[in-house]
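The complex is shown incomplete by one protein chain, all other protein chains being positioned as in the whole.
Let's turn to chain A:
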Amino acid sequence: MSNIDPILLLSAIIIVSTPILLAAIGELVVERAGVLNLGVEGMMITGAVCGFVVATLSGSPWLGFAGAALGGALLSMIFGILTQLFLSNQVATGLALTLFGLGLSALLGQGYIGVKGPAVPDLYLPLLRDIPVLGPILFRHDIIVYLALAIVLGVWIFLNRTRAGRVLRAVGENHDAAHALGYKVVRVRLMAIAFGGACAGLGGAYLSLVRVPQWTEGMTAGAGWIALAIVVFASWRPGRLVLGAWLFGGATALQLALQASGGVQIPIEYLQMAPYLATILVLVILRAGRAPGSLGRPFHASS
């Protein structure tokens, strides 16, 4: 235990939690609009492969991230069109999207297994990076880490301080009433779904371009499901979402450090389970807040 460096550990938490945070903030917006998209895992892994392929071909990790966001958004539009225009069941369609995404990504990623992608440089923050303790923990990361936090802040401002955000919440809370007031329920929801897909795609690309960084099949390994759980744990509130993502990231980083230190004599599988158990435990202990009123209900402007 003594050979775990707390500064490295805290720094690792931020890296580990970023992809989940990205996917979760996207799903939070989708759910606040009243749509339950269980396809986060599929959109993440599609983003991971799209990001890796584009970055490798172009040599630019930034183009890779853009490609990942686009790939995730396009995949989410399959879900959007099926559930919003053809009124298919959201749960079944979301599950299908995950399975489809896993298969599609394996197909797209053929020939990229074991390839090394372009490196993502850390953002150079002069002065800040030299602060003792805080510098290495907070200010020596790549730009996507800060982008993720900026997106969370932006979503909070959007939902709580802007008219468009209020309309989105209204659509998620009571779509019949929103329709009666003249708001375009389906359009709002499609935009939210696309945003959720883009965020999930970014989160996936963070795994394949920064965290690992290479492409392997099934590399998201359930991160999308954790993102879904964290949205509920956070009671659909962006601030708590960050805490949830850091909690999961913390448990993951800690178990990785414990494995590496070799100081704990229990089977590795238990350590690997720990982050999931910790997240579920917290989810159960903290009473979840109220879900958006129209969450998961199909809407048709017929009444």
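Here are some notes:
Assume a residue touches a chain if its C-beta (ideal position, glycine included) is under 8 Å from a C-beta of that chain, and two chains touch if they have at least 3 such contacts; residues count from 1.
Keep this in mind: contacts and distances are computed from a predicted model.
Per the UniProt record, the chain missing from the shown structure is "ABC transporter", taken from the list "Xanthine dehydrogenase family protein molybdopterin-binding subunit", "Glycolate oxidase", "ABC transporter" or "Ring-1,2-phenylacetyl-CoA epoxidase subunit PaaC".
When the full complex is taken into account, the listed residue touching the unshown chain is A:A177, out of A:A177, A:V212 or A:L256. Among A:G103, A:P118, A:G135 or A:G293, only A:G293 touches the chain that is left out of the view. When you scan A:L123, A:V167 or A:L256 for touch with the missing chain, the hit is A:V167. Counting the whole complex, the residues of chain A in touch with the unshown chain are 163, 166-167, 169-170, 173-174, 176-178, 180-183, 290, 292-293.
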